[in-house]
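Every protein chain of the complex appears in place save one, which is left out.
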Amino acid sequence: MLFERVKSEGLAHLSYFIGSGDEAIVIDPRRDCQIYFDLARKEGMKIKYIFETHRNEDYIIGSPELRELTGAEIFHGKGIDFKYGNFVRDGQEFKFGSMKLAALHTPGHTDESMSYTLSDPDAGKEPFMVFTGDALFVGDVGRTDLYGPEQATRMAANLHDSIFNKILPLGDGVILCPAHGAGSLCGGAISKREYSTLGIERVQNPALQRTDKDEFVKFKLEENLEFPPYFKKMEQCNLQGPRLLKGLPAPEPLPPKEFRKEMEKGALVVDTRMSHSFGGAHIKGSYGIWLKGLPFFGGWVLPYDKPILLVLEENEQMETAVRYLIRIGYDNIAGSLKGGIASWYMKALPVDSLNLISVQTLKDKIERKEKMFLLDVRGEEEWDEGHIEGAKHIYVGHLEKNLDKIPRGSPVVVYCDSSRRSNVAASILKKNGYDEVYNVLGSMTAWKNAGYEVVK
Amino acid sequence: MLFERVKSEGLAHLSYFIGSGDEAIVIDPRRDCQIYFDLARKEGMKIKYIFETHRNEDYIIGSPELRELTGAEIFHGKGIDFKYGNFVRDGQEFKFGSMKLAALHTPGHTDESMSYTLSDPDAGKEPFMVFTGDALFVGDVGRTDLYGPEQATRMAANLHDSIFNKILPLGDGVILCPAHGAGSLCGGAISKREYSTLGIERVQNPALQRTDKDEFVKFKLEENLEFPPYFKKMEQCNLQGPRLLKGLPAPEPLPPKEFRKEMEKGALVVDTRMSHSFGGAHIKGSYGIWLKGLPFFGGWVLPYDKPILLVLEENEQMETAVRYLIRIGYDNIAGSLKGGIASWYMKALPVDSLNLISVQTLKDKIERKEKMFLLDVRGEEEWDEGHIEGAKHIYVGHLEKNLDKIPRGSPVVVYCDSSRRSNVAASILKKNGYDEVYNVLGSMTAWKNAGYEVVK
Amino acid sequence: MLFERVKSEGLAHLSYFIGSGDEAIVIDPRRDCQIYFDLARKEGMKIKYIFETHRNEDYIIGSPELRELTGAEIFHGKGIDFKYGNFVRDGQEFKFGSMKLAALHTPGHTDESMSYTLSDPDAGKEPFMVFTGDALFVGDVGRTDLYGPEQATRMAANLHDSIFNKILPLGDGVILCPAHGAGSLCGGAISKREYSTLGIERVQNPALQRTDKDEFVKFKLEENLEFPPYFKKMEQCNLQGPRLLKGLPAPEPLPPKEFRKEMEKGALVVDTRMSHSFGGAHIKGSYGIWLKGLPFFGGWVLPYDKPILLVLEENEQMETAVRYLIRIGYDNIAGSLKGGIASWYMKALPVDSLNLISVQTLKDKIERKEKMFLLDVRGEEEWDEGHIEGAKHIYVGHLEKNLDKIPRGSPVVVYCDSSRRSNVAASILKKNGYDEVYNVLGSMTAWKNAGYEVVK
Partner (left out) sequence: MLFERVKSEGLAHLSYFIGSGDEAIVIDPRRDCQIYFDLARKEGMKIKYIFETHRNEDYIIGSPELRELTGAEIFHGKGIDFKYGNFVRDGQEFKFGSMKLAALHTPGHTDESMSYTLSDPDAGKEPFMVFTGDALFVGDVGRTDLYGPEQATRMAANLHDSIFNKILPLGDGVILCPAHGAGSLCGGAISKREYSTLGIERVQNPALQRTDKDEFVKFKLEENLEFPPYFKKMEQCNLQGPRLLKGLPAPEPLPPKEFRKEMEKGALVVDTRMSHSFGGAHIKGSYGIWLKGLPFFGGWVLPYDKPILLVLEENEQMETAVRYLIRIGYDNIAGSLKGGIASWYMKALPVDSLNLISVQTLKDKIERKEKMFLLDVRGEEEWDEGHIEGAKHIYVGHLEKNLDKIPRGSPVVVYCDSSRRSNVAASILKKNGYDEVYNVLGSMTAWKNAGYEVVK
């Protein structure tokens, strides 16, 4: 048996490749799916089936792409109008090699959500693994608010049934394989520990301590999770079956002048460097989203109707940036800046920079009561746990729609927990005409490390 | 949390690297231990502790080598006179990053055998993983015959206590991480499925169905496992602390004439090619042990007091061959044949070959009652499950000491299940002066695929 | 300036990538042309032009494939009816980066043959390199017999003019970059030393010592080079513009039974293992052509109208085998044998083997006057330089058409210089129903190393 968990960084998405004998299956493949094909080829296996746990809302599913590459059959749950693949019914079984996979309808996150149990008939008929999609995570359960507040009660009740009546009864010894790890928006409190079993979750998972259905539903209704704008796009794509890429796009590195032409034709510039480098010098008008933040914050801030141009620290990062973008549906990548930002300023093309300040400097400014608008762009919960006195809070993902709350004419000092999200925010402010923007290096983390006061 | 299982092929040995935050631990490191250092370096971690589950008998432990490389501290069980490292007491706890490891004395396989449980105090105080060494495997339990028949009853009773009173009570949901996978001599029936939990084992592991201690002991005493000669050497090495290699040896590829000089000085030739290639042409007097069989059958047939010379299919396989040899204590590798076997016969140096026959030809010979000694060199159990009529049985590992049972003067036809072990056997026969030796291509597997009769 | 010489092994073909600033050119690209694209991409260059020195007869040109990948323009000489690309005129100049390439019509090998000179205008207007295609090699000149004996005199005279009046006058200091290295059939005596200049060739090249045109023509007319059957196919392809592959084919590894089905549908089996391995066991009816011999001997023995199935030593060699085949136009590759020859005989499918004998055994057989047909399959010149007494000579490339010269019913013992080409020959004999075929390990090389007699 070959078992490989394939992570998509940033999205904290987990997919699974399971091989037995000459056959393999993939569960919830990502869109850049060559990796599954390569695994299969290396082991002399054929991918026979692709299973989807549900119509995903946070990334583009790779099933049609992988089917194109391998000829494997696609299966997903009933109840919504998928334009591709086959429907699977509760209890349906699939054999590959000496293994057996069985489908288990576990609605709650979505109506058509499926789990899949894996058993090894030679050793015993009970399953030893379960793939729970967005129903059950390590340390959390799936969100139940995707259908809107009217249906949240129904969904939460369904999830309670799925977990307590279908998944947990599989037995404490069953290994848990969820669709997301820590950092995903599909659950609020997923653990960083990636290894668990139903038995461990039964005892330790905070949500599973709400065994009473009403209590569980109440707990879920109180949850307050972000709903990034790109979710709608993902849902639609994943229902229709996303456009086939047939291999990873390989955008061209463009010399500064050609790059500028694409800008003039309407392309957006996304600069994936670290905040200290972006702050030092960047193309006027560019978005500053650090590389690993791209698969998530890209979806928050970038429109889908314009081509994207990339400024990278190293040209070798192109492939990674492209993977991140296509996973959330940004297929139209017009190129990267050849030679990086240095080639741009060597041509005397317009650059901009941010004021990068240390927490010591920020403290001084506050103590000297310098005029400024101090902006905290972290998440709601982080803000609630403590912030710098005098700050205002707008989540980075909501910033561009709330610019009216930020006065023009005085300096804006932005912080997050690290200066990465504040760099995204600062770039948005600059783009929108704010002249004097400061990013606080190290932000809240440095602030605390310096021993400065935090208020609630 | 970073969790990596590192396999040593052939020995089916499993070691574990677990990292949390900036710190990491390794459990039962193999001797070619650069891999753990590289994992740690890549993740920006420091290896803090090395844990041994027991004094191993089937491979050379890598703890001293890894300590040399990293400065980590070594821990192992009390009760035998280890010449290196520290003793750990039952219940002792170790912190690394946000994780906690606790020692659990689980004698039975050996007296000083330890298990180690892993917990994540932030999520709960119960362990979620257990490293059981050779106490409990997926589908089997450790052998209890290493101290000889007089102590086998005591050891089996101890193992029963360790498993039923110490390990299983940790809870069904605990993930099982044993020291061996399928193919190891440390347990007879280890499953190929590498993922399990205590809960699954409790239900499915045949040995664990013997909950009654007497029944369990009886079951263990009936077990009949091979005891390869190199086990003694391993035990002694692992007690003393093996010689430091300080990096993998890199033997030189030698031109045929220099290679021959080393042979004349007493070095043994080990040819790691596949049986059809070895059978086609090989150096007169060489052992034919296919590459992946080397870490196991090497220990059965090669003496420890002579340098080893290698004949490889491709020079790129040198590193693998060296890893396999040093893992079982063959550190004295005098070189490889530069240019492979072709360079040897191009120099008109003495070659030999085997008669390679198909199962069809063997069938014909049998039907025509040709004179031959038909030799089955598979394991006892394989022989018992069915063999070719008229065959005699001597396990390949015992062959060189049982040559008196094989008549000289008539052809010897050797088979196993695949023609790999029979190639080892055939090379031993040739070395010992048997002139006319046949290896049956595909052996028992082909025989059955051809639909020929098997007797018990 | 970036200068890379790209070799195609087996064919001894040399192509060139030259980059300057942001632009690059390629001269005589091979068909598996990703390598030039990758070079350009890595250096941030664009391939602007592709130059062909002539319509090649010994491999499939990669220009159309590379144009498809890069958009570069193709140029070649006038005078034949190329169905793709542009014609270049004598003296035409091309700029890329700070470099300048100039075309030079140098007929003789073919009528439309071009050389190209490279200069660096910033440093001086004289060229410092010349790409001579098949006009001038290190240690030899191009063959002039491709248009048949009637035109050989005209072609040789043209080549004399091209070399003495056009190429050599460029100056002794010009670096020579020919289209082939040692081992090519396009010149008989190309040196293994790959670095030369016009000055060195003027003094050392044996052909260039014939300064007198008549003497030169006479020298060329006496030359006697092989004309493999696949040359015709190459010429035709290269005139039309070969079929686009759009990436390297990736044939599937087939399990034995599927492999056999393809055989039954008419596919040929080509086994690329070494002769000692092929001789040990192979699929009945397969061609045995060692991997590095494939790009050359493939073209001699394999028909173009049947799919090809591969048996490889290691599955990793698939890509190499595919490259070798498509370079000479064998695009129809039906798959490889998954698991190699061992998987075949494990299934009890029909295998065959050769009698592999040492030169000592051959000597014995000769001295004991055993009945046999001793066959030397080396080239004409090798045979003339000395062979084993009693042998008959048929070049391996002509064997299949001369089977009538080989008696059936008595053993055939084949040798070459190494046992590689004799393995090809032996496989052809087996395929054609010869029962008892011997291959002499080490062949002539071992024979001489053993000190045995050679006759002329």
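The first chain written gets the first letter, and so on, giving A, B and C; residue counts start at 1 in each chain.
Note that a residue touches a chain if its C-beta (ideal position, glycine included) is under 8 Å from a C-beta of that chain, and two chains touch if they have at least 3 such contacts.
As the structure is a computational prediction, the values presented were derived from the model and not from experiment.
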Partners of the unshown chain among those that are drawn: A, B, C
Omitted-chain contact residue, chosen from C:T70, C:S196 or C:T272: C:S196
Sole residue of B:G124, B:G183, B:P253 or B:G285 that reaches the chain not shown, by the stated touch rule: B:P253
Residue among A:G279, A:G379 or A:G397 that touches the chain left out of view: A:G279
Chain C residues that touch the omitted chain in the full complex: 1, 3, 120, 123-124, 126, 128-129, 139, 171-175, 191-204
Interface residues of chain B (partner: the chain not displayed): 22, 41, 44, 253, 255, 315, 338-339
Touch list for chain A against the chain that is not drawn: 273-281, 313-314, 340-342, 345-348, 350-351, 353, 356, 358-360, 418-419, 441-442, 445-447, 449-450
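Throughout what follows, only the chains that are shown with their structure count from here on.
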Same-residue or different-residue interface between chain B and chain C, half as cut-off: same
Chain B and chain C, separation of their C-alpha mean positions in angstrom: 46
Whole-Å separation of chain centres (CA-atom averages), chain A against chain C: 52
Touching two or more other chains - residues of chain C: none
